[in-house]
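A single protein chain has been omitted from the complex, and every remaining protein chain is retained in its original position.
Right, subunit A next:
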Amino acid sequence: MRVNVTVNGEPKQADDVWEGESLLFLLRERLGLPGSKNACEQGECGSCTVYLDNTPVCSCLVAAGQVQDREVRTVEGLADGDRLDPVQEAFVEAGAVQCGFCTPGLVVAAHDLLDRVPRPSDPEIREALAGNLCRCTGYEKILDAVRLAATRKADPESAAR
(Lines give C-alpha, C1' and ligand atoms only; values in the text may rest on other atoms or scores of the structure.)
Protein backbone atom coordinates (compact mmCIF):
# COMPACT_ATOMS: atom_id res chain seq x y z
CA MET A 1 0.00 0.00 0.00
CA ARG A 2 0.95 3.65 -0.18
CA VAL A 3 1.37 5.04 3.31
CA ASN A 4 0.79 8.73 3.97
CA VAL A 5 2.00 9.80 7.37
CA THR A 6 3.17 13.03 8.97
CA VAL A 7 6.64 12.59 10.42
CA ASN A 8 8.25 15.33 12.49
CA GLY A 9 5.76 17.81 11.10
CA GLU A 10 6.30 16.94 7.43
CA PRO A 11 3.95 14.92 5.24
CA LYS A 12 5.73 11.76 4.05
CA GLN A 13 4.80 9.10 1.57
CA ALA A 14 6.08 5.59 1.08
CA ASP A 15 5.07 3.19 -1.67
CA ASP A 16 4.84 -0.59 -1.82
CA VAL A 17 4.71 -0.86 1.94
CA TRP A 18 3.79 -4.25 3.36
CA GLU A 19 1.07 -3.34 5.87
CA GLY A 20 2.29 -5.90 8.41
CA GLU A 21 5.79 -4.46 8.64
CA SER A 22 6.50 -2.32 11.66
CA LEU A 23 6.42 1.45 11.89
CA LEU A 24 10.06 1.10 12.96
CA PHE A 25 10.95 -0.57 9.66
CA LEU A 26 9.01 2.07 7.75
CA LEU A 27 10.91 4.87 9.51
CA ARG A 28 14.37 3.34 9.26
CA GLU A 29 14.32 1.56 5.91
CA ARG A 30 11.85 3.53 3.84
CA LEU A 31 11.87 7.06 5.21
CA GLY A 32 15.59 7.35 6.00
CA LEU A 33 15.17 8.03 9.71
CA PRO A 34 17.52 5.65 11.53
CA GLY A 35 17.38 7.46 14.89
CA SER A 36 14.88 5.00 16.33
CA LYS A 37 16.81 1.81 17.00
CA ASN A 38 15.91 -1.77 16.22
CA ALA A 39 16.83 -4.24 18.93
CA CYS A 40 14.25 -6.61 20.40
CA GLU A 41 11.30 -6.23 18.01
CA GLN A 42 8.96 -7.25 20.81
CA GLY A 43 8.40 -4.13 22.89
CA GLU A 44 10.82 -5.18 25.63
CA CYS A 45 13.68 -2.72 25.20
CA GLY A 46 12.16 0.66 24.31
CA SER A 47 14.96 1.68 21.92
CA CYS A 48 12.42 2.24 19.12
CA THR A 49 10.22 4.59 21.17
CA VAL A 50 8.53 7.34 19.12
CA TYR A 51 5.50 9.54 19.60
CA LEU A 52 2.42 8.32 17.70
CA ASP A 53 -0.27 11.03 17.84
CA ASN A 54 1.63 12.53 20.81
CA THR A 55 1.75 9.27 22.77
CA PRO A 56 5.01 7.37 23.27
CA VAL A 57 4.86 3.88 21.81
CA CYS A 58 7.23 1.14 20.73
CA SER A 59 7.35 1.65 16.96
CA CYS A 60 8.22 -2.03 16.47
CA LEU A 61 4.71 -2.92 17.70
CA VAL A 62 2.79 -0.59 15.40
CA ALA A 63 1.87 -2.02 12.00
CA ALA A 64 2.78 0.27 9.11
CA GLY A 65 -0.81 0.00 7.89
CA GLN A 66 -2.00 1.49 11.18
CA VAL A 67 -0.16 4.82 10.78
CA GLN A 68 -2.03 5.94 7.66
CA ASP A 69 -2.92 9.64 8.14
CA ARG A 70 -1.41 9.72 11.62
CA GLU A 71 1.36 11.82 13.15
CA VAL A 72 4.70 10.45 14.21
CA ARG A 73 7.47 12.30 16.02
CA THR A 74 10.85 10.62 16.27
CA VAL A 75 14.03 11.49 18.12
CA GLU A 76 15.10 13.36 14.95
CA GLY A 77 12.16 15.70 15.50
CA LEU A 78 12.99 16.83 19.03
CA ALA A 79 15.75 19.36 18.31
CA ASP A 80 14.89 22.84 17.09
CA GLY A 81 17.22 23.13 14.10
CA ASP A 82 20.76 22.96 15.48
CA ARG A 83 19.58 23.61 18.98
CA LEU A 84 19.19 20.37 20.92
CA ASP A 85 16.19 19.80 23.12
CA PRO A 86 17.03 20.31 26.83
CA VAL A 87 16.62 16.56 27.36
CA GLN A 88 19.19 15.80 24.65
CA GLU A 89 21.60 18.41 26.04
CA ALA A 90 21.25 17.01 29.52
CA PHE A 91 21.99 13.45 28.31
CA VAL A 92 25.24 14.69 26.72
CA GLU A 93 26.30 16.73 29.72
CA ALA A 94 25.42 14.20 32.38
CA GLY A 95 27.33 11.41 30.60
CA ALA A 96 24.09 9.46 30.18
CA VAL A 97 25.28 8.20 26.79
CA GLN A 98 27.79 5.40 26.38
CA CYS A 99 27.29 3.17 23.37
CA GLY A 100 24.26 5.27 22.50
CA PHE A 101 22.01 2.54 21.23
CA CYS A 102 19.29 2.95 23.86
CA THR A 103 19.63 6.75 23.91
CA PRO A 104 17.01 7.74 21.30
CA GLY A 105 14.32 5.73 23.04
CA LEU A 106 15.28 7.01 26.46
CA VAL A 107 15.37 10.59 25.21
CA VAL A 108 11.84 10.30 23.78
CA ALA A 109 10.53 8.61 26.96
CA ALA A 110 12.17 11.27 29.17
CA HIS A 111 10.89 14.04 26.89
CA ASP A 112 7.34 12.76 27.30
CA LEU A 113 7.73 12.44 31.08
CA LEU A 114 8.84 16.07 31.44
CA ASP A 115 5.95 17.22 29.27
CA ARG A 116 3.50 15.49 31.59
CA VAL A 117 5.33 15.95 34.91
CA PRO A 118 7.68 18.97 34.88
CA ARG A 119 9.36 18.14 38.22
CA PRO A 120 9.21 14.35 38.55
CA SER A 121 10.26 12.51 41.69
CA ASP A 122 12.87 9.74 41.39
CA PRO A 123 10.21 7.00 41.54
CA GLU A 124 8.30 8.79 38.78
CA ILE A 125 11.43 8.92 36.62
CA ARG A 126 12.15 5.23 37.23
CA GLU A 127 8.55 4.31 36.41
CA ALA A 128 8.52 6.39 33.22
CA LEU A 129 11.77 4.80 32.00
CA ALA A 130 10.90 1.25 33.08
CA GLY A 131 10.34 0.19 29.47
CA ASN A 132 13.76 1.35 28.25
CA LEU A 133 16.75 -0.92 28.73
CA CYS A 134 20.36 0.34 28.89
CA ARG A 135 23.17 -2.20 29.20
CA CYS A 136 26.04 0.30 29.62
CA THR A 137 25.35 3.03 32.10
CA GLY A 138 23.68 1.34 35.06
CA TYR A 139 21.00 4.05 34.74
CA GLU A 140 22.43 6.43 37.38
CA LYS A 141 23.70 8.91 34.80
CA ILE A 142 20.40 8.65 32.95
CA LEU A 143 18.53 9.59 36.13
CA ASP A 144 20.99 12.49 36.56
CA ALA A 145 20.24 13.63 33.00
CA VAL A 146 16.48 13.61 33.54
CA ARG A 147 16.83 15.55 36.81
CA LEU A 148 19.12 18.05 35.06
CA ALA A 149 16.72 18.47 32.13
CA ALA A 150 13.82 19.01 34.53
CA THR A 151 15.75 21.73 36.37
CA ARG A 152 16.73 23.42 33.12
CA LYS A 153 13.23 23.32 31.69
CA ALA A 154 11.83 24.77 34.89
CA ASP A 155 14.47 27.52 34.89
CA PRO A 156 15.41 28.35 31.29
CA GLU A 157 17.93 30.95 32.57
CA SER A 158 20.23 28.19 33.73
CA ALA A 159 19.99 26.56 30.29
CA ALA A 160 21.33 29.73 28.64
CA ARG A 161 24.47 29.71 30.74
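Please note the rule applied: contacts are C-beta pairs under 8 Å (C-beta built on N, C-alpha and C of every residue); 3 or more make two chains touch, one makes a residue touch a chain; residues count from 1.
The rule we apply is simple: contacts and distances are computed from a predicted model.
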Options "LacI family transcriptional regulator", "CO/xanthine dehydrogenase FAD-binding subunit", "Sugar ABC transporter permease" or "DNA-directed RNA polymerase sigma-70 factor": UniProt name of the undisplayed chain: "CO/xanthine dehydrogenase FAD-binding subunit"
Touch with the omitted chain, as defined above, among A:C99, A:A130 or A:A154: A:A130
Which of A:G35, A:P56 or A:P120 contacts the chain that the document leaves out: A:P56
Hidden partner interface residues of subunit A, rising order: 1, 18-20, 22, 41-44, 46, 49, 55-58, 60-63, 65-66, 68, 109, 112, 127-128, 130-132
